[in-house]
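Of the protein chains in this complex, all but one are displayed in their positions.
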Amino acid sequence: MAETPRPGERVERFEVEDAWLVDPVNGLEGRGSLRVEGGRIVTVEWAGEPSGGAAAHEPPRTEPRPERPTVIVAPAFVDLHVHLRQPGREDAETVATGLAAAAHGGFGTVCAMANTTPAIDSTGLVEAVQELARASGSPVRLFTYGATSAGRAGQTLSQMGEMADAGAIGFSDDGSPVADASLFRNALAYAGALGRMLVEHPEDPALTKGAEANEGLVATILGLKGWPAAGEESAVARDLAILADVVASYPASAAPHLHLTHLSTAGSIDLVRRAKAAGLPVTCDVTPHHLALHEGWVAGDRRFAWEAADALWVGGRADAAPYDQSTRVNPPLRTPADALALWSGLRDGTVDAIVTDHAPHTQVDKLVEYGDAANGISGIETACSLVLAGVEAGLLPLRDAIRALTLGPRRVLGSVVATGRRGASESLVPGLVEGAAANLVVIDTADGWDVTPETLRSKGKNSPLLGRRLRGRVLATLVDGRFAYAELGGVEAALAAAAG
Amino acid sequence: MTPREDALTQGWHHRHLLDVDMLSASDIDLVMRTAVEMKEILGRPIPKVPTLRGTQVTILFYEASTRTRVSFEVAAKNLSADVVNIAASSSSVTKGESLVDTIRTVEALGADMIVMRHARSGAPYLAAQVFSGHVLNGGDGWHAHPTQALLDLFTLRDRLPGGKVAGRKIVILGDILHSRVARSNIWTLTTMGADLWLCGPPTLLRGLERWAGALPSNRRLTVTTDLRAALRGAHAVMALRLQQERMAGGLLPSLREYSLRYGLTATTLRWARADALVMHPGPMNEGVEIGPEIAAFERSVVTDQVANGVAVRMALLYLIAGSGPIEGGETHG
Partner (left out) sequence: MTARQIMTTDDLRRAVVRISHEIVEKHGGTDRLAIVGIQRRGVPLAHRIADAIGQHEGVRPPVGALDITFYRDDLSMVAHQPIVKGTDLPFDVNVLTIVIVDDVLYTGRTARAAMDALMDFGRPSAIRLAVLVDRGHRELPIRADHVGKNVPTSRDEIVRVHVVEFDGVDEVLLDRLPTTEAKA
């Protein structure tokens, strides 16, 4: 394999020696080697006994940190929440560029939100997006959500049944909440009967009207209109109350599944924790930017959340100029304490998945006054590095982090993907076992990469991490036995270093 | 303080004036001292010096304003700068041109300095990012109004007994939440050691107690809804303009109720010191946040604020026009 393989090329022979293998499906991790031939894992050799058990609830800092190889091999990541902008905003992203970015970020599966222009609210659009994915030649699997309401207008239900038949894996008006509580209740029940989850963006629009940044110290000092934590938490509380009502009052076959996406506050995590303890059918996710960044980034503070928690920015000079539009995102970057609460939710299993909410935007939409800038961070390529930074800081054991990027989201999807058109062939997240299709990511944690407009494959260069060097470099992403991304020179160099 | 940070010996080294939170006490002292010299010029028969001859100052206001715009214009003209006025209503701004494009156009037309007012907090930072000259913030959203805060400080030092604000109890009264004047005054007054109080109805104080609590202990900031407690023993009271649209947002029941509970009147002012100064950044709603009998009375320094505004803006235009890397400023032929 002298030449760098092209995306889509079948993996004839691929070998990783002396790496750190993480297999969340079988709850194993340890030193070992792995060989792929003809698109399948043919050998997995553990050097000694892998540490087993799905002990995801250990306190993180007491976890033994054995000296481990710097190259990690894990199942390719699954992202439940991306925006690929097609149809409608091909200047910001296309399905093809979005899948290339996903592969560069280590993701083998992405689930595209329905807030395109027009919104994906009919079978034709669901199928059109699937067709774009096929045409891209990328092996990265794309699933699509349908809109919850027709035209995402929040008035009437979308063509849920038809879209489910066409392969929609769930429904969401993401970008906005379903503000009408009655419509939300009906949508939850109706989707449930179709075996589909409802993915809700929790936000109380009355509390967030005109909001520019998290309502807190930074927004107060910078004079930005506040997006209060209560604006999310009251919506989460409403959604959970309605979920309980649907469970209690509708036919059992309605079997609702509520998935709350991009939770950003400590209070939201607490609400979900209690709801799960009460047995409600709810799952949730958080994003890498809410885990690693914080509201201080709006003011130019460039420390990670866990570095800033004990010494908040309170005005004056920071690392960078304030009002960087790339920090504008919905929900907004919260306090360092909120970020730490999200990590805590990952540790105790309250949070099921890490999703990127990859939201590419053009410079035209971003290089404007802060409050006029489009919301969103182009984040699918920096996600792995940000999560690993938190692992490095001791906030989460590596295996739990990998789990939240693989098996966690896989389980949120449930059985629905087995009936989806492109998911039928192979398991999305196979274990690292002989005979499984090669769905793998290879990451060099010793090496870093510079986040620049050139290194980002996404059309969206709207990342507050631009100009920064991040640890954790994806060397290869394999999907269904094909190369989605490979930096082969890097693979060889890293493997040579590991072997030496 | 290291010598390098001491503006009084090392000079001014801020390329822009975007916020006052970057200014050290010695930076502020330098502005005050330079403004004193500018005030001397204003007292001359011909209040004009050739200092900024050949410098083009573009005044780019996206929000209606009379006094700040005119004050900057007079200040620039007193320094012999060429002044270009762009009001949002008469420019391509209304045709949807982006701020960045406007700044590039203004630069191509020869601007050396831009004085900017904008309804969005942070907009001057975007201008500074694309403009190769100097940007002065003439007020951005709720965020900052640096020249107003500096002229308020100048006026206080001019009129307070002893000529300093350190240790003096100063009250800002009214709609703090939406006020860039209040935010900038929080920085300048606490930097200079004042005992600063913020007072108003609770809906207009949201988030400010958190800020007060986060400040280091050498900055004294108290937030209260109790007007009597705020005014007790105050050396100066600054009433802020109350906007009509606050009623529509459900922040206040009525103007009348506001005026009864938080209006600065001859009666409520009795709680302050007998020699307390009354300030207002203008324009005033007489009968709402300030009683007509107070607006015009002898301890009102509102007209001083206007006059001092020109001197302070001259000082800032002068200092910023020459800001660059540190160099000794005394060698001359």
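By written order: A and B. Residues from 1 in each chain.
One rule holds in what follows: a contact is a pair of C-beta atoms (placed from the backbone, for glycine too) under 8 Å apart; a residue touches a chain by one contact, two chains touch by 3 or more.
Predicted, not measured: the structure shown is a model, and the values here were computed from it.
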Using the whole complex, pick out the displayed chains that touch the missing one. B
So which of B:Met22, B:Val36 or B:Ala88 would be touching the chain we can't see? B:Val36
Given B:Pro50, B:Pro161 or B:Gly250, the correct residue touching the omitted chain is B:Pro50
Contact residue for the chain not shown (choose from B:Gly11, B:Gly174 or B:Gly309): B:Gly11
Residues belonging to subunit B that touch the chain removed from view: 8, 11-13, 30, 33-34, 36-37, 40-41, 44-46, 48-52, 54-55, 79, 318-319, 321-333
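Rule of thumb we're sticking to: only the chains that are shown with their structure count from here on.
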When the centre of a chain is set as the mean of its C-alpha atoms, what distance in Å lies between subunit A and subunit B? 44
Given the complex, residues on subunit A that touch subunit B span 212, 215-217, 219-226, 312, 314-317, 321-323, 325, 364, 367-372
Flag every residue of subunit B that touches subunit A in the complex, lowest number first. 21-22, 98-100, 118, 120-123, 125-126, 128-129, 140-144, 180, 183, 187, 206-208, 210-211, 214-216
